[in-house]
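All protein chains but one are shown at their positions in the complex.
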Amino acid sequence: MTPAHLARVAAAATPTPAADTPAAAGGIQDPAGPYALRVNGEVRQVRGAGAADSLLRVLRDELGLTGAKDACEQGRCGSCSVLLDGTLVASCLVLAADAQDAEVMTVEGLAAAGERTRVQQAFLDHGAVQCGFCTPGFVVAATALLTEAPDATEVEVREALSGNICRCTGYGRIVAAVRAVQAGDP
Amino acid sequence: MVLARPRTVDQVLEAMAATPDALLLGGGTDLMFGVNAGHPLPERVVALRRVDELAEVAATGQGHDLGAGLTWRALEVRLAQAHPALAAAARSVGSPQVRNAGTLGGNLGTASVTGSTLPVLAALDAKVVLASATGSRAVPIAEFLRGPGDVDRRPGELIVAVRVARVRGPQQFLKVGLRASVITAVVQCGLVLDLDRREVRCGLGAVGPAPVRPAAAEGFAAEAIDWHRLRAEPGVARRFGELAAESVDPPADLHAPAAYRRHAVRVLAERALTRSLAA
Partner (left out) sequence: MSAPTLARPRHTLGTDAPRPDGEAKVSGRFAYSSDLRVDGMLWGATVRSPYASARILAIDPGPALALPGVVAVVTAQDVGGSGRHGLSRPDQPVLAADVVRHHGEPIAAVAATSLALARRAATLVAVTYASVDPLVDPDAALAAPPLHPDGNVYRHLVVRHGAPEDPLPAGLVSVEGSYEVGMQDSAFLGPESGLATPTEHGVDLAVSTQFLHSDRDQIAAALGLDRAHVRLTLAGVGGAFGGREDLSLHLAACLLARRTGRPVGMRYDRAESFLGHVHRHPARLWYRHTATPEGDLVRVEARVLLDGGAYASTSAAVLGNAVCFAAGPYRVCSARIEGWAVRTNNPPCGAMRGFGCVQTCFGHESQMDALAAALDMDPLALRLRNALEPGDRLITGQRITGAAPVRACLTAAAALPLPPPLPADPDPLTLPGGAGLSAQAADVRRGVGLAVGFKNLMFSEGFDDYSTASVRVEIDTDGELVATVHCAAAEVGQGFVTLAGQIVRSELGIERVALRAADTAIGEAGSSSASRQTWMSGGAIASACAAVRERAGAGPHLDARHLRDGPIEETRVFRHAPTQALDDDGQGDAHVSFVFAATRVVVDVDPELGSVNVVQVATGQDVGRALNPLSVTGQIEGGIAQGLGLALFEELRTEGGVVVNASLRDYLLPTTLDVAEVVTALVEQPEPDAPFGAKGVGEIPTIPITPAIVAAIRDATGRALRRVPVRPADIALGEA
């Protein structure tokens, strides 16, 4: 059984004439116009201007959300981690304009100002924060893990956090903090 | 930069026909590298994130068409039973963040020397299904992958799926690198034992410009295996490994000398066969 889209393509004998209209080409971006992102439950306007900015750059430089960090901007450190439709991604590797229609959650959106989630409190209680540059990324990654796999084993916890680099702690207290949340410690 | 965000394959193909030089954006794990390093972007980008039909696993008579939009994570989760070596390769890639974003199509299109699915797809004799506004074609992977960044994809063509036949028999994926996770591969080995055809198919990765199929090793093992009982004499796996190592001319680079790569091919191939026969 041929997948449906291949069947349709096979039936199209001639190419459709080039047309830069959104209707014809499935949403061509107006190069000069602003666009909207949904970040932490709010609609935020982004300049656009044809820029090829990463989601990380837009969050930090345009939206004032500097929680996500730029330790490498090569997808190799995890300090830029955010949730995109609930999935953990490196925001430095997401084209911001392509994140329209998606729900973006950054560390700032996890708890109301002045409040902390259990993960955040556990990081404080277990000495998991030193310089703190990696901390927002870890908090987001741990939050994603505990949502998806609350009963993860310690090895699974480490695997889930293996995309987040910490240079200060050696990870011991970070893993202890996550394990404490799993154990329901106060 | 003009960004197209189609929702269907037809829309993708229309956009590509209109601007054949448009860059395709899958998970961003390759493209955004360059963006962040300040490289200039092409004028047009076609983003594939919203094309849901590309993320399907479609059952076919012989096996599956794996949508090019499937992420590593999706491959790991959804192929564990049907194509275990491919699932294992997907799980070994990069970090969780990268596995959630990087796609099968991206891995194929970028054709990096260290792309982890590529040696497994070579061992599976996979076919890359390309579609354009004028039709579609299925290209054997060995012809598709010509070298690093060099693939048989014509202007206006989109990788829509990878066609993989279901194989009855044990499969393995092993790779070796320099640390425990987020491993840049030094050598990869995918092994498929086809019980029906009584064939041994081995894909060796990160040892050259494209995955290598060590024909002499495969032939030797196919002859030497007692297919009825799925056993072999002591020394067969070792010989298989040696023949596999002889078939590669690996590079030396920052991460490993050539002699080590050759040695690691011997070890990984031997272990892959041993595990398959013990299974």
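Think of it as A and B in the order they're written, each chain with its own count starting at 1.
Heads up, the rule we're going with is that contacts are C-beta pairs under 8 Å (C-beta built on N, C-alpha and C of every residue); 3 or more make two chains touch, one makes a residue touch a chain.
Given the structure is predicted, the values throughout are model-derived calculations rather than measurements.
Although one chain is not drawn, the whole complex shows that of B:V176, B:V192, B:V248 or B:L277 it is B:V176 that touches it.
The chain omitted from view is touched by exactly one of A:V39, A:A99, A:L146 or A:L161, namely A:L161. In the full complex, chain B makes contact with the omitted chain through residues 36-38, 88, 91-92, 173-186, 254-257, 259-260, 263-264, 267-268, 271, 275. Taking the whole complex into account, chain A touches the unshown chain at residues 60, 65-74, 76-77, 79, 106-108, 111, 113, 116, 120-121, 123-127, 129-136, 139, 153, 155, 157-159, 161-175.
Following the convention adopted for this analysis, only the chains that are shown with their structure count from here on.
Chain geometry summary: the mean Cα position of chain A and that of chain B are 26 Å apart.
Interface residues of chain B, counted against chain A in their complex, comprise 1-15, 17-19, 25, 27-29, 31-33, 35-36, 41, 45, 47, 49-50, 53, 56, 58-61, 65, 94-98, 100-101, 129, 131-136, 156, 160-161, 180-182.
Of all the residues in chain A, the ones that touch chain B in their complex are 1, 3-6, 8-10, 12-16, 18-20, 24-29, 31, 50-54, 73-76, 78, 81, 87-90, 92-95, 97-98, 100-101, 141, 159-164.
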